[in-house]
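Supplied in structure tokens, the structure appears directly below.
Only one protein chain is missing from this complex, and each of the others stays in its spot.
Up next, subunit A:
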Amino acid sequence: MGSKRVITEKDLKRKDKLKALAAKSKPKKLSKKKKTLKVVDNEEITFAPEKKGSKLDGQKKKKKDIETEEEITFASEKKGSKLGGKRKKKEDIITEDKSMEVLRKRERDKSKKAARKETKDLVLSMKTSKFMLKRNESPADEVYHISSGDEDCSKGMNKWMAEYHQSRPGLEILQRQIDEFMNAHEKQEEEARKAREISVADDGFVVVKHHRGRKKTTDSESGTAVGSVSQAAVLDKMAKKKNKEVGIDFYRFQKRDAQRNEVMMLQSKFEQDRKRIQQLRATRKFKPY
């Protein structure tokens, strides 16, 4: 905590933004902090982002498992305690001022880590309890009445019924819609094709593509015959074709490899089974009754 820092209300308001930023990866974090600083610039704040960053790093080394989010809160907290005079201002801003005070006291007494954990819990419980309290006090506590919605069709049962009937306009209309779609679709495809042709033909040259292999007779995906040769004929031909490939156990080294692989497989299986047995033992799966 070498450098001197002045923290104002605005800065504290930014806290949450920082929170969000802090959770992101580190290099980014720093750069983004600079950005936020730019915004705050005109409000006479002295702030040493780089240093803070490095300080954060230091803290992180100490408590690796603590989320960065907390760290910032914590850091600002500490700043507050150092800056005695400015503290009051700060407290006004924090919503759960009382709890924070309690926290701060504890923070001084206890180890930082434990204190932080409690902070978290307390803030949480405060938030919820306060919220519940608000609920209990508010006049809106009584049971809220939902209108039956018979008048309008924007929500609920009537909406669903209306939707049901709307989506069933009759076969003709649906057919027409499909026809329209198909026409549009075809047109679109046609245009796309034309566009391709035009772009090619624009400069007067036609790019000749080299087609590898023989002409396709079957559609590669569906297997249906595209050309003149029927699928059955192809299959027949394929069946007649002798398998000329060399088997995977032709060479000795292949056999050796296969053997070795098998041994490896078995070993890994041993390992797995062993693990599983341990898990089973842990879950007491062997207790018969």
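Basically, a contact is a pair of C-beta atoms (placed from the backbone, for glycine too) under 8 Å apart; a residue touches a chain by one contact, two chains touch by 3 or more; residues count from 1.
Basically, contacts and distances are computed from a predicted model.
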item	value
Choices "Nucleolar protein 6", "Glycosylphosphatidylinositol anchor attachment 1 protein isoform X1", "RING-type E3 ubiquitin transferase" or "GINS subunit domain-containing protein" - which one is the UniProt name of the chain not shown	"Nucleolar protein 6"
Touching residues (missing chain, whole complex) on subunit A	16, 19-20, 23, 67, 69, 120, 124, 127-128, 131-132, 135, 140, 143-150, 155-158, 160-161, 163-164, 167-168, 171, 174-175, 177-179, 181-182, 185, 219, 221-226, 266, 269-277, 279-281, 284-289
